[in-house]
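First comes the structure, then the notes that go with it.
Note that one protein chain of the assembly has been removed; the remaining protein chains are unaltered in position.
Letters A and B name the chains as they come in the text, with residue numbers starting at 1 for each one.
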Amino acid sequence: MPALTIKLAFSLMLEVRGLRLSLPDRGHKPAFGRTPMLEILKGVDLSVPAGASVGVVGESGSGKSTLARTLVRLYRPTAGTIVFDGEEVGSLEGMALRSLRTRMQMVFQDSQSALNPRLRIGTILADPFIVHGRVRTTTEALARAEALLEQVGLSRQYLFRYPHQLSGGQRQRIGIARAIALGPRLVLADEIVSGLDVSVQVQILELLSTLRASTGMAVVLISHDLSVVRTFCDSVIVMRHGEIVEAGPTASLFEAPQHPYTRRLLRAIPLPEVDPSWIDSVNLIED
Amino acid sequence: MSDTPTLDIDGLHLSIGTTPILRDVSLQLRRGRIMGLVGESGGGKTMVGKAVLDVLPDVARITAGSIKFEGRDLLSMTQRQRRLLRGKSISMILQNPMSALNPAFRIEHQMVDVMRFHLGIGAREARERARDMLDAVQIRDPDRVLRLYPHELSGGMCQRVVISIAFSCEPQLIIADEPTTALDVTVQHQILKLIKVMQARTNSAVLFITHDLGVVAKVCDTIAVLYAGMILEAGPVEKIFAAPAHDYTRALMNAAPRYDRPNALLRSIPAALREKLQQDARAYDQTRVFAHA
Partner (left out) sequence: MNIRLIAGLTVLVVLVVAAVLAPWLAPHDPMTQSLFNQLLPPAWLAGGDANFLLGTDNLGRDLLSRLIYGAQPALLVMFVGATLSGMLGVVLGLIAGFFGGWLDAVISRIVDVFMSFPPMLLAIVLVAVVGPGVGAVITAIILIGWTRSCRLVRGEVLALREQEFVTSARVLGVSRLRMIVHEILPNLLPLLSVLFGLEMGRAIVTETILSFVGFSSSSIPTWGSIIADSRPYIYQAWWAMAYPTLVIMIAVLGLNALGDGLRQATDPLARR
């Protein structure tokens, strides 16, 4: 549908076409010679309009996390294009890449390891401002850090704490605060609620929604949890083995899933309703 | 005999230092039944399983109550008696299957070892049985898998092996602590089905510890809800999912997003409710202090 693509191009903030990525396959490294390459992303297309929330779902090994990491350019794509705000960012280097970091940020899954255990929260949050020269003094940086804390619903006393003194939910708030510090246009959230209690999950996702509404940033939510994506995203892509099996607006994809894999995924989710037949409802042997 | 519960925990009180972790926990589990023990992290659900298995951390102390297995008081048994029960009559399935298996040994070695120790059978017979068990957990090429090391298996495959080991001595009781939390949904479904099938085959009782109400609704017969070390509500799943009596159970059900109800208002558990429950817990601790005085 080239016509449609052209029509939408002006409103699309991020447009990914035919994204491929191969990484060295360390598991099969021979004693001598070159490490074989393994293709993780096999031609991914993705469009994110400004201010939208897009869900990326899939199981482990589907490449969804690698997709996020490629979009923030932790990896350099093997092929394909990533157009962000009208600029091809797939091959950026050096200062241009650094400037991309102010506009595109990421929140990581494991809040424990994503925050430097030896730095106080204040230092962690002041970092973005210092690194990108947005402040002149440490006092100024700390003031910005304090404002950030408030934005994610934490009081200023946390400035002086270390990450391990916070709960998982609080740490994830810090992760979000750091990501939104420079006012990015797009935030990639990689499994940010897995491992948290459900009641804390809701708070974190709501915080992200509120911030999205107030700042106009777009969010790409990577998750294995279809219920989370259903509740918080406008559109969804379903990934499997490095490919997109189905994509579309959330409501239609969930109400009328086209691909058998999507249907299987949905059926496999145990809803909190007593149903003795559920256990036999899905094929045990993989197709 | 048939009306003796397989697991009968009565008034269990457990503390770490001076901090109470479990407060007057009582639950009964019968043969052939699966009980879901649900709650949030830090609620003490894992400690219940550890107390039954006798793998509590050194700092934990059981200060009151009893744990009976098939009518026998576990807490008055010697370490050796409990060790002999563990693995044979009471076995476990844990969250991380990779760490449950010893990375230094082949699957065969680990399966055969357990069976020879607990069942007193020969190596040849144990190997034969290991093959059958892997077959029963739907592993397609058991002979090949027996020769592999744990790291050569996927998470789902590993958990199947763990399940087959757990059921290999036909235990009366299985403690399953978050056995599918680390797995993908489709794999989770397969593993839950396996646990169900194996449990029916051996007519074991299963204490299924999980944070996921959905899983409880699908595989358990009864449910117990734990918060701050207190059982707030327990009963048959049909009854409690249809009409939860406790505010906390209701709040927990409303907190989880559901793909079939995208527009439902999600509410995290109200701070006031948490505060009230914490107060109850403190009040309970007070009465205990006076009871001891």
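What to note about this one:
FYI, contacts are C-beta pairs under 8 Å (C-beta built on N, C-alpha and C of every residue); 3 or more make two chains touch, one makes a residue touch a chain.
Just so you know, these numbers come straight off a predicted model, no measurement behind them.
Taking the full assembly into account, the omitted chain touches A. Checked against the full complex, the one of A:L23, A:L38 or A:L97 touching the unshown chain is A:L97. Interface note: of A:D85, A:D110, A:E206 or A:E273, the residue touching the hidden chain in the full complex is A:D110.
In the complete assembly, the contact with the undisplayed chain comes from A:Q165, out of A:S91, A:Q165 or A:T210.
On the side of chain A, the interface with the absent chain consists of residues 69, 72, 74, 97-99, 101-102, 105-106, 108-110, 113-119, 127-128, 131-132, 162, 164-165, 175, 178, using the contact rule stated above.
One rule holds in what follows: only the chains that are shown with their structure count from here on.
Each chain gets one centre point, the mean of its Cα atoms, and the points for chain A and chain B are 33 Å apart. For chain B in complex with chain A, the touching residues are 40-41, 138, 155, 184-190, 192-193, 196, 211-219, 237-238, 241-242, 251-253, 255-260, 262, 266-269. On the side of chain A, the complex with chain B involves touching residues 59-60, 197-203, 205-206, 224-232, 250-251, 254, 264-266, 268-275, 278-280, 282, 284-286.
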